[in-house]
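The complex appears here minus one protein chain, its other protein chains still in place.
Here is subunit A:
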Amino acid sequence: MLRTALRNVFAHTARLLMTVLAVMLGVAFVSGTLVFGDSVGQALRGASAENLRDVAVSVQAEPRPVSDEAADEGRTTALTGKLVDEIRSVPGVRAVHPGVKGTATLAAEDGRPLNADNSWQNLATNYTPDSPHGERDSRFPLVSGRGPSAAGEMALDRRTAEEAGYHIGDTVRFATDGPALTKKLVGTVETDDPRVTAGGTLALFDTATAQRLFLAPDRFDEVTVASAPGTDEERLTHRVRALLPDDGITVTSGTRLADEQAEQIVKSTAWLTRLLLVFAGIALFVGVFLIANTFTMLIAQRSRETALLRAVGAARRQVVRAVLAEAGILGLIASAAGFALGLGIAAVLRPLLDVGGAGLPDGPLVISPSTVAWSLAVGVGVTVLAAWLPSRKAAKIAPVEALGSVDQAPPRRGMVLRNSVGGLLAVPGVLIMLYVSTLDDGAETNLMIAMCGAVLTMTGLIVLAPLLSRPLITLAGALTTRLFGVSGKLARENALRNPRRTAATASALMIGLTLITGMTVAGNSVRTALEREAVSGLTADYQVSNAGYDGIEPALGRKVAEVPGVADATPVATAPLTARGADTTVTGADPRQLGHVTALHFSAGSLDALGPGKIALSDELARRTGLSTGDTFRGTLGFDDDRRELTVVGVYRQTHAVEDAVATTADVLPHAEGGKFDSLLVKAAPGTDPSTLERDIRTALGNSPLLRVQNKEQLTKAESGEIDTMLNMMYGLLGMAVVIAVLGVVNTLAMSVFERTREVGLLRAIGLDDKGVRRMVRLESVVISLFGAVLGIGTGTFLAWACGSLAGASLSTYETVLPWGRLGLFLLLGLAIGVLAAIWPARRAARLNVLRAVNSQ
């Protein structure tokens, strides 16, 4: 029987083409992802090993505040210059690099801040020559100029300098926490620190300057020790550890450190691989429909042949096995091709992601045996699994059918069972989703319930698709008949002819479109909510904040207030607040000023009533704590356990600008982090030119690249910008599933045309021209595709609407907002897929030789 299977595969090469393509794409996605994951992991490990190549021992000191009273006065460590000298004199030590770590965000030559939103990536450290009398720091190979050696000098990594447009001798503007500083650029260096290569920046100062900026004089954050040749690393580590106090200092060997970093890296890239694999799984799942359809059709076409085999003595089991073997061979060929294609994908993926700023290191493709095995196993497994149900049908063919007539229409098997199963899945699914729509938060259990409901609903609809196909396609067919006459009518009849096949084809498309629509609707709703929330309650024109989360010095508020054109600059502070067991934050501001830059709607009391020891609560917090105007409670302000009496003087409607509670600056500021303000809310005087004002405010802020001046539009964008990026990524990933679905439509049509050769011949003979035949096939394709699209868009919208409630608590302004434009676009996409998928089958049908077609069996 294996020979029969092999012969069958090769006899139907053309007809199996789409199936092979589908499996191939799915496997390519899987293998591409796995190879990509391995390659990136390897490259990152290589980069980190390279980075730590010279590190035999690493000494890390824990930073702590200079004094216990004030957290903001700076920090220090237990690692002094004296200890560093002692480490240097340990036998076996070749060189030590005592390091100071901090961050510095740069302004480019034209003033724009570099990577200010990810300021943690903007590394700053000290440039320390390898030996006390040397000039070069081997950790940072010089590209041009020299290392910084005086207070007014600094160096940058080459990429940052290029991006910022700085040249040796230029004055670089940067900020470490608040005010901007300037230093002269004296050199550029090379670095392969992953944080920098992934889009961050590197600034180098001489040790004394770095200590002054980030730590305390004569203190260090870390020491890296390079060993003399032939020194045992573990022994050296031990000796260094013996020198140092235990408290606040950890000593690690270079090898251990490299291992730890590698582990970290693997963890950090694993999510990406897993995400990609989920989408590869979706693509393969869609492929299952295509494969099952193909085998069903092949088996139907071959029923006489199969009956003959049965008549001459093949057992049912042998027939099944032959079909499965055929699927296996097909799967193997397709998987092998897919694997090769996957290597291409993996090679392209890295530079593609790099364009998006992922900063992945370069490296060779890593093909592990397990990747090969998985790819082949997945491809063969999926194909054989998808062919399993059709193979059962082949086994049911009775030997006597070998003698039957050719033209027997396939008996309409009852779909009662199928519809019952579909109903049993879909109805509970929909009910669960309706229940989900009444929930009010996204707790873990609720998410699980929603997930189950969504899967049940989708599976149920897929099973019910043949039932749904009749009314929906009749509806679409009425339109095509009206518009295109008899071609439209024939198209409708052909689409309705085999509901299972039509449904399977449409389902493949439906899956992709359900997910795409669901994400689009949810994404759009979230974005709308975020945009609404970002500026809710805010009447100020600008918000000034610190991108480095270091807060804003009180003095800056006064400076901005003096800028001409500024009507009001209200500094706002926040501090933790515990009220009757509820942990929240309290906003501190001057009550009179706050009224100018925010719009608070009080249901009881007013802003004017605020004063020392007085507090106003949002309706939300009032509800949670049961407090109302006039109540006095003992609350905790700030990080210390300083409990004090607070009297509620008002309740207002919660907004994004002033969230849970508001009190006076005098009460809140001392408890705010670092004793600094969070932001400045700036109101422009009427008739002020916005661009001039913005520039003047920046100037007042000392042009610090860390301080952001954002107008309402920018605030809105900052909140919602990521949504679009995420949606586009999802579209790209789900695109593969849609492509496979398109192949499915092509496949179904091509095979239908093949099956109906005689009919096409007849139509041509009695007067349908080639254009009419093409139109008929195209309309059938469009009707099927639109069916899938409508089902997918409908399901996706429903699921997104139902799950909207889960956003509830964390996004109070969330409501489902249908992006009609996008949804219309998806419908058009369905139409376009229909037209596109029909090109080849329609051409084939139209080119059939009339005579041969009429006389074909």
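Simple rule for what comes next: a residue touches a chain if its C-beta (ideal position, glycine included) is under 8 Å from a C-beta of that chain, and two chains touch if they have at least 3 such contacts; residues count from 1.
Going forward, contacts and distances are computed from a predicted model.
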Statement: Not-shown chain resolves in UniProt (candidates "ABC transporter ATP-binding protein", "Transport permease protein", "Xanthine dehydrogenase family protein subunit M" or "histidine kinase") to "ABC transporter ATP-binding protein"
Chain not shown: contacting residue from A:Ala315, A:Ala765 or A:Leu825: A:Ala765
Task: Taking the full complex into account, find the residue in A:Pro217, A:Pro245 or A:Gly485 that is in contact with the omitted chain.
output: A:Gly485
Message: On subunit A, where is the contact patch with the chain that was removed from view?
response: 407, 409, 485-486, 489-490, 493-494, 496-497, 758-759, 761-772, 850-851, 854
